[in-house]
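Only one protein chain is missing; all other protein chains are in place.
All chains are identified by letter, namely A, B, C, D and E, in their written order; residue positions are counted from 1 within each chain.
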């Protein structure tokens, strides 16, 4: 039920049964000395596929570059400006709504996307309400952040305590280790890791977080943890999706 | 210390002492049958002035139209699109940064502004980093939501319990009653008030929240409560501002 | 009849009687050594309220930051780019037109806004004509510049002659003194004041008008003059508004 | 000295002597039953060439589509939105300024362009001030409206009195007859011609001005008048250009 | 049948017979030491007029500034950004489609315009499909590049062989010599002319093509060749236009 691996006639048939679709969104940004640059997209995509398998939901291609401007002082980071990402979301949802979709569930792997996604949803509702698209008034969007699932959060606390941190966390690194065990990285991780500074511009971020981590110890991650966290996220977001779809 | 009531030479002198400024931001949107359309701007502006008086901070003119697209099915609501508001913020902060300001503290009266403000801050840092403005790298923005202050929140719970709700709340109505006692409104308030529906487009919002309130009973508000809530917000946001300004 | 102090149900009732609204627009810009940065917004807002009281017209919140890019070399000035202001106007008028308003009368306090407002009106008519808004074809906008009222102009000439100048004028300073008597400023005003140079970019402006005045002697202003000028503007713009509203 | 008929090396040589250039701007819009759709561009271009010949000024290609949204209910009208025209002006002046030009004199044939041009100039100065273009601070723009030249205005009054009107005027038609004598049109012109209505949206305009004229009697035009008006405009705008170029 | 020399009533009559229009588009860019800066616009306009005369087609005013950013390191070049040109095309075609035109045939004189034109056509179809314009679904656009006509190409090869090159070609210079025999230029042309480098940014272009030519020897051009090439282009594009118009 991946849109990319379906034909248009299969989509047409799917729309007879459901108007819901999951859109994974991640980021392409530094994740510390051992975290993969694609961490957020990898996690969001893998979990979205898991939900899709459990609940026969269509999954759109992953938006793998999101809003990561504050990480752009580290090489390898690619970010859209918020105003670009808003236009991207409008374009996606206009096409899909004209085809008959009306329920958009974004499985999100990056905290930095949340604000822009919410802004984009508001602008999309408004934009669609002015077009000649009949089902515009039925359109609804929701963000499901896998790392903020209650069950995931509890498990991460249990496994890592204070060393979970808030960026390049062992929990997200663990999920990528589970998905790409051949890409587990080793690098020196200073035992002193910065934390607690607010996020402003990119230069300022790198000054305060010189190796890219925010209070985390990703060395604690294991692929087995990743499997556990993945399973929890798939279960909880699957339930959340069904509830969203059933919403009056 | 209101920018509007200062001369440019007074601003020049102020900049020798401080590079911080408070920007109140509200909204122009329905607030139920008895709430003022300007509630969010009124609260933000009043509290910003209170902080200014206590701490000699410059206060910019209030942004009184924000992001309220979901309220536009009620007459009187005016909203910017998120992409417009982002450009407005960029324009404000570019002008002010070229003049020497670098610390922007937004006192916000509307939950619906938060996402777009955060997106706008990211885009502004990035935008400024590409201009010929020397102090661009020092620019920092923060949002202080008066209604989310811990002390305000506790007082509202104490005064109103579950009847605080989440829009057209007695606490915000109370602050406007304190500021504009001559504009206290009376209207029929159905004892059955909707709550718990997620926010999507404007039409959908009005279907679910037909009189505009979200789970609130604004009839509980009094000007005296408003004074108490105002005092708490001024105190807590004043401390928050000083901490922001002192941040390394 | 201030939108900010009304409820949405009061707006709904107002729309049964009238589809007209006044939108005050000013600027946040230097006004010489003794003029308030908010001069243009203060004057526009005060006069709009006066017209409202006389004629029971709804008044929208003041647009207090306008098009003042040429003043941005002086600290304290905040300006929108013309292209941003056009989007702001489109957003305002789309919301208000969807609610049922069709006659927009802008009471303007700043010459620099006129060109962009006119451009914005054209773009708004065109924009609305393409939306699904039934009353789009009825929409009309007009600018009423209080400082260009015939009666105001004559009074200013009578009071100040050549010393009226064209920016930081005694007449606008007088109106702010009438509105904010506690904010009357004193500062050295060079008897030699530049005048007659055309306006180009911001740096060029400051080179030619080093203290921000353009040919004016604001030291002549008094609160009593302000009261007289205010009364004339309220009367003339009130008549102009009624004529606009009645236009076929 | 037409840019279109020059080589880049001739432009390079010209820039050693002068940094001034004339940019004719017209419109493509209805001009009543006998006026050419290109009237405004034809007049602006012809007069610009006349000034060029007298004073060896470089003339850029004519911007022949301007801001004429209010005429778009008549077939044949083409208009840019103001926000598009602003971007066009920014693009033109950025290219020319990078090449060394700094003085832009727009010879304009259409009243409807004036507001957007002024807005565009402001935005261009601001835009250029943020680029890496060394001569940005020297950039200056001016509009010369041929139909508002004092000498032209007086001659038109003398020739046509009240029948000059304000759109599809005999004076502009006369200039096109002088330039394109083979394209003089004949059509029925109702002796009753509307005048005095304000300009709002396109539909409203056509309702009030059903044949496109605004208070004018273009049947009075002759090619001989056109020659006289042309000569006056070329003379007066030539002097205006020289004064602009010499401005400190 | 030039739109500029028609009245709106003539356009109205034309639309009863045909919904097709030709839009010439050129560029304002360096064409080597002897080529006119307006070469591409001159050729496109002349050929469009030729087609118009043969087939009674309406011709819109020439878009004489196109997409020539890669030539902007040479003085005299003016270019729109692609995103600006897209908006310009949307504006043109929205106005013309609302009037009843549906078939847009662009006679193009500049290779650098092709990509942006194609992008603009896609965006215009999409834009129009969302407006309240009834004939939006019938809109079709096509580019006819005169220099890529089979007959023109063969003639150029026959006349100039390898010395045709790909910019500032003898064939385009020849057409301008035919149209403007009084503007034939002489300048030193190095026998060594660069060719074969790909086109990237403007600075890079000038480094590799120091006099602006790309592998061409425009000294071979004659007005007589220009006449031959012009005749071939008019014939072939005329046939192409008729085929386009007749397309199902």
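Criterion: a residue touches a chain if its C-beta (ideal position, glycine included) is under 8 Å from a C-beta of that chain, and two chains touch if they have at least 3 such contacts.
Because the structure is predicted, anything quoted here is derived from the model rather than measured.
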item: Omitted chain - touching chains that are shown; value: A, B, D, E
item: Contact residue for the chain not shown (choose from A:18, A:54 or A:87); value: A:87
item: Residue ranges of chain B at the interface with the undisplayed chain; value: 129-130, 132
item: Interface with the undisplayed chain - residues on chain A; value: 2-12, 15, 28, 30-38, 41-42, 60-62, 64-65, 72, 74-81, 83-84, 87-88, 91-92, 95-96, 98-100, 180, 183, 185, 187, 212
item: Touching residues (missing chain, whole complex) on chain E; value: 67, 69-70, 72, 81-83, 86-87, 112, 114-123, 125-126, 128-129, 136-137, 139-142, 198, 200-204, 247-248
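Note that only the chains that are shown with their structure count from here on.
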item: Starting at chain A, fewest touch steps before arriving at chain E; value: 1
item: For chain B and chain E, chains touching each; value: A, C, D
item: Between chain A and chain B, centroid-to-centroid distance (C-alpha), Å; value: 29
item: For chain B paired with chain C, centre-to-centre distance based on mean C-alpha positions, whole Å; value: 24
item: Per-residue multi-chain contacts in chain D, two or more chains; value: 72, 81, 83, 87, 129
item: Contact graph of the chains (line, ring, star, complete, other); value: other
item: All chain pairs that touch each other; value: A-B, A-C, A-E, B-C, B-D, C-D, C-E, D-E
